[in-house]
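Please read through the structure below; I'll follow up with questions.
Every protein chain but one is kept in place in this view of the complex.
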Amino acid sequence: MAAATLRDVRYAFGENPLTAVALAIFLLLVACAVVGPALVPYDPLATNSDFRLVPPSSTHWFGTDRLGRDILSRVVVAARLDLGMAVCAVALSLVIGTGLGAVAGYRGGWIDNVVGRLFDTIMAFPLFVLAMGIVAALGNSVANIVIATAIINLPFYGRFARAEVNIRRELAYVEAARMGGNGAALILARHLIPNIMPPMMVQASLNMGWAILNAAGLSFIGLGVRPPEAEWGIMVSEGASFIFSGEWWTFVFPGAALVLAVFCFNLLGDGLRDMIDPRRRT
Amino acid sequence: MTTLLEATGLKRFYKVGSGRKRGMLHALDGVDLAIGTGESVGLVGESGCGKSTLARVLARLVEPTAGSLRFKGEDIAAIPLARFITSPLRARIQMVFQDPTESLNPHFTVGDAIADPIRRLRGAADKNDLDRRVRAALAMVGLPDNLIGRYPHQLSGGQKARVGIARAVAVEPELLILDEPTSALDVSVQAVVLKLLADLRARLGMSYVFVSHDLDVVRLLCERVVVMYLGEVIETAPTEALFEGPAHPYTRALLAAIPDPHRRGQHPPRLDGSPRSPIDPDPGVCQFYGRCPRGQPVCAQSRPPLRPVGAGHLAACHFAGHPA
Amino acid sequence: MSAPPLLDVDGLTLDFRTRAGRVKALDDISFSVQRGEILGIVGESGSGKSVSAYAVMDLLDGNAEIRGGTMHFGGADLIERDRAAVRSMRGREISMIFQSPRTALNPIRSVGRQIADVLVRHGPVPRRQAKEKAIAALRKVRIPDPERRYDAYPFELSGGMCQRVMIAMALACEPMLLIADEPTTGLDVTTQAVILDLIRDLVDNSRMAAILITHDLGLAGEYCDRVAVMHAGHVVETAPMAALLGRPAHPYSAKLVAATPSSAASIDELASIPGNLPNLLRDDLPYCRFCDRCDRRVARCDTEPTPMTAVGEDHLVRCWSPL
Partner (left out) sequence: MAYRAVLQRIAGALPSLIGVVIVTFLLSRALPGDPAAYFAGPAANAASVQQVRESLGLDKSWPEQFWRYLSDLSHGSLGHSLTTGQSVVADLVQRLPASMELTFCALIFAIIVAVPLGVLAAARPDSIVDHLCRALVTMGAAFPTFFVALLFVYVFYYVLGWAPQPVGRLDEIYYTFPSEVTGFLLIDTLIAGDFAAFRGALAQLILPTVSLGLFALAPIARMTRAAMLAALGSDFVRTARANGLAAGTVLFTYAFRNALLAVVNTLGMVFSFLLGSNVLIEQVFGWPGVGSYAVSAVIASDYASVQGFVLLMAVAYVLLNLVVDLVAGLIDPRVRFGG
């Protein structure tokens, strides 16, 4: 198994060099998020009225914003908040969604109806709009952005887990496990959930990009994160007003960071999917 | 021969459709069946006849809607499922599944797959004891020890089928239910597995319920055959007697449809059309009526019960025993 | 057998290019079909029986590569001829039916229109007449109430009915050759018998020939006139059906006959074939791909290419030590 996995990993990278690139970007992003504040040349919050709106140069690689803050430093430091929000939101919806979906799919009956109805109701909203409504209702904070993003992601994991469990519930190996003296809890825990985890993880990786976009979109319209906190969405939003005077660097670099992050998670998700599902290798 | 498992009046209905189309699908519609100790019974019929459902009800994978299930005289259908699952009785009835690939958890090694039911149902003194029993089960089905750490995807079809059998016999069942165990296998592998099954039964003295659509296979492996049609047993007889003198017109058609090189060029009458709907069937009409070459008005007025037509030979047809 | 065969496949060799290497799917296979007969191609999964048919139909995936051999149909060269010409023969001169008929039909087009599509494509048949002809085709395969069934969708029909629709579609333009690839796998035995009786009748009552691809030797025994036995990309034996069942010459054919449940009187008589198919990715495949499983192996099996040798009338075997 280990050898086979290694072969799959090598295959995924060799076949799709982009996956390797994505992994490199991922490691870079993680590094930024973990030790970013120690790496950056300037204090991301320090204003400097002598250096306002300085174009990219050797001292300020990404230029400075309207308060003279170093954009490179802000972009690097923002990785922690942006990735943190997305990771927390995805983790929340992955755990809750898998749990609810798996139980609903295995048990069926009224539990399935109730859980299904819950997911349907969430999905009956345009999701970004629902997230706006939730943040507006719960209050304008980072925690609530995470909660809103988690809620709108919930049906994806829930329905996915439900469908995967449902397919497998009647499968012979599950029936065999029941013949072998396993109760419902044991079957879910030892036989079903481990088998649906690989596709769930792919789903999570593909979903990370979307979660990042959502959180950044909410901050872009002024929800959640408040200035002067460094966050990509709000930085783009702040830079947007300088389009008409040509200070492009104010929004391009934070925007590019967003694109890079989303791109990286999407590619990793694709690579992961190739790794666990060889049939998709076309 | 003593009776090992006796099913009486087994019914299993499923709700289907919604609104005005709602109905009850009669997957099992009152089945009586007794399996003797050490006996090997073949269960045959077309897809949708309820043979798989019956196998699952006998194994208590599916709960019957009505009816009793007596194992050595004890009504096991009355034991709540949650208790039955972990009771010693669970080990007494085991099952081998159709698709060898599907029946193995892809994340379990061969050793884990066989050890799991032993641990749950038999209990092992320690790791060594467990390991010893797993190896014994492997040896029983003729698999080498070195497969113990392999995953299903590293095995051939025949090896997977044997692991499935080893898993079932490892807990020393008295009744083994085999649900089309060779239908997914190639001829050459099928022959090996069939011989193994015959050999295991001879050595361990288990009873078999062998579900199959392949009458040739049933003929080789079973002492008695039970023919099902639309949720009912319509004929049962010792294998020899059934193949020599089928009493029910459906059985006759079924036997006539087995490909046979010796029938080259002959045109036996074929069973055409499709079965009646299994949803809310009329209890006063023979289920085979409409498709039956011998149908008479009486067949639409009463459903024929199973009745003796020979030694150990029962058939559910108004005209069974009467020459055509 | 003096008349030239309708289909003549000679020395066909075919590989699939895959990431793991070349799969030597067919190696120097030869078989032929005469007008008015049913040829059975029998073998276990992975033996190459479907691939051979797909090669004839030019339906192979893009990674298939024909490396040698010839295929002639009614005198025309199927490999050299341009692909457009071969493609226009499909459905008109050669047709094919497949297993799992319910997925093999377009789920959102009525079965009648699917048949009409074929008629319109191949004949100078206007759409309006095509409907009548399609209904006639449905009637020919004994579908009850064909006028009503014309508008039915596949999901409304049983598997057996769908297979009859497939046959009607394949026969709509009265082809010379029908290739049936495991047409009854997954169907009930009673339905299987009806479908195969139908194919047999159609062949007997016209000049059409058929190829029946199956893994079931018993089935081939009842319906085929001649048979080609395949193993691991080789045709190991071709013979009249009775000769193969009575006096199989290749050790694999013999084992296959003895391992078929219908041929055994008791479980003890049932023969088993040891070992597995060789891995066709291997570059050092032995000349005889059965030799690792064979109890009649001789030295030449590994070292010399095995020719097809006649052992009786119209009976060829690819073995250095035939039975």
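A, B and C are the chain letters, set down in written order, and residue numbers restart from 1 in every chain.
Assume a residue touches a chain if its C-beta (ideal position, glycine included) is under 8 Å from a C-beta of that chain, and two chains touch if they have at least 3 such contacts.
In this text, all values refer to a predicted model and were calculated from it rather than measured experimentally.
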Which chains here would be touched by the one that got left out?
-> A, C
Touching residue (missing chain; options C:Ser95, C:Thr214 or C:Ser262) = C:Ser95
Please pick, from C:Leu59, C:Ala242 or C:Val298, the residue that touches the omitted chain in the full complex.
-> C:Leu59
Option touching the unshown chain, where A:Gly108, A:Gly139 or A:Pro227 are the choices | A:Gly139
In the full complex, which bits of chain A touch the chain not displayed? Write them out.
-> 117, 120-121, 123-139, 209, 213, 216-217, 220-223, 233, 236-237, 239-240, 243-244, 246, 248, 251-252, 255, 258-259, 262-263, 266-267, 282
For chain C, which residues lie in contact with the unshown chain of the complex?
-> 57, 59, 87-92, 95-96, 98, 100, 103-110, 117-118, 121-122, 153, 155-156, 166, 169-170
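As a working rule, only the chains that are shown with their structure count from here on.
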If you take the mean of the Cα atoms for each chain, which one ends up farthest from chain B?
-> A
When the C-alpha atoms of chain A and chain B are each averaged to a single point, how far apart are the two points in Å?
-> 49
If you average the CA atoms of chain B and of chain C, how far apart do the two points sit, in angstrom?
-> 33
Approximate Å spacing (C-alpha centroids) for the pair chain A, chain C | 51
Name, in rising order, each residue of chain B that touches chain C in their complex.
-> 46-47, 156, 158, 186-188, 190-192, 194-195, 198, 213-217, 219-221, 253-254, 256-261, 263-264, 267, 270-272, 274
In their complex, what parts of chain C are in touch with chain B?
-> 44-45, 158, 160, 188-190, 192-194, 196-197, 215-219, 221-223, 241-242, 245, 255-256, 259-262, 264, 266-267, 270-273, 276
Per the touch rule above, chain B residues touching chain A in the complex are 56, 59, 61, 82, 85-86, 90-91, 94-95, 97-99, 102-107, 116-117, 120-121, 151, 153, 164, 167-168, 171
